[in-house]
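Only one structure is covered here, and it is reproduced in the block below.
All protein chains but one are shown in place.
Per-chain numbering from 1; labels A, B and C assigned in written order.
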């Protein structure tokens, strides 16, 4: 299950409830908004998303993970819109009878999300300015 | 913080509360009692612990993780006594500004726990028998 | 041929709009990108961008069809 939403994300346990007692190892990753970036204080963060592509691509990432890491149960959620420091931007959970598979799947999914999911992060700083992060055009994305 | 207790374990979020908003990536591992092992139905599991050694060794593992994976915040908890299928036997959490460090630390800690923590698992099966698991003396540990 | 182009992040800032309908005789996504360059000054080039056609990633060489929704995807920063 892949979720894309503007409201606070479920916890890992809510996102992938224990379906049965067959899975021994559960690995969860949570990415939270930091209160600093490259030495600047971050007051808020805005994720812009291409929703239709993000939903399809998120589901494809999970399907690919299920095929690569067997046997594994996986789920992920990404938030968009405006987030405050400390709030979860992304949650990934992988469960397997074998912890190696659960770690590998969770790690692979967050790496793919960061590489493929069409979301763009705009940081708002404590000096009132803001900037697109990692936009490939350093400085150009800056705006007050 | 390393906990060793006979009561249900805290969730990852309870075990390592967000101290600040400086940590961007949080990786959690939960190991839960499975309802099967090598084809046999498991009804309960008993962990025997050498408590004094386990407490010291658990703390050493966390201290070593903090020295190896910088910067990282870590915590772990292991349960002993009798557990039912689905209950958490071990919880490990690692938080870092960098997800690579958080994944590496969490993975390293659970590997060290499995290698070094003096706990011994005795499985009780649905046919009424029980056995020490991975005791290095296959069959010898079996008892009704 | 008429298609819809959607803009995100720095491309949206540069285009001054989130989406527009574009008409012309571009056959591929690559040709559409060149066509768009005549009306906008973008801070990114094709080497930095991925193409999405109807909400799926696709190559720059994809042949477009009437009514397609195209987006040029700047480097992403989710997670």
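Quick note on the criterion: a contact is a pair of C-beta atoms (placed from the backbone, for glycine too) under 8 Å apart; a residue touches a chain by one contact, two chains touch by 3 or more.
Treat the numbers as computed from the prediction; the structure is a model and nothing was measured.
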Omitted chain - touching chains that are shown: B
Of the listed residues B:13, B:44 or B:133, which contacts the missing chain in the full complex? B:133
Which subunit B residues touch the hidden chain? 31, 47-50, 52-54, 56-57, 78, 89-90, 110, 113-122, 132-137, 140-141, 143
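Keep in mind that, in the parts below, only the chains that are shown with their structure count from here on.
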If I average the C-alpha coordinates per chain and also across every protein chain shown, which chain's average lies closest to the global one? A
With chain centres taken as the means of their Cα atoms, state the distance from subunit A to subunit C in Å. 25
Set of subunit C residues in contact with two or more other chains: none
For subunit B, what residues touch not just one other chain but two or more? none
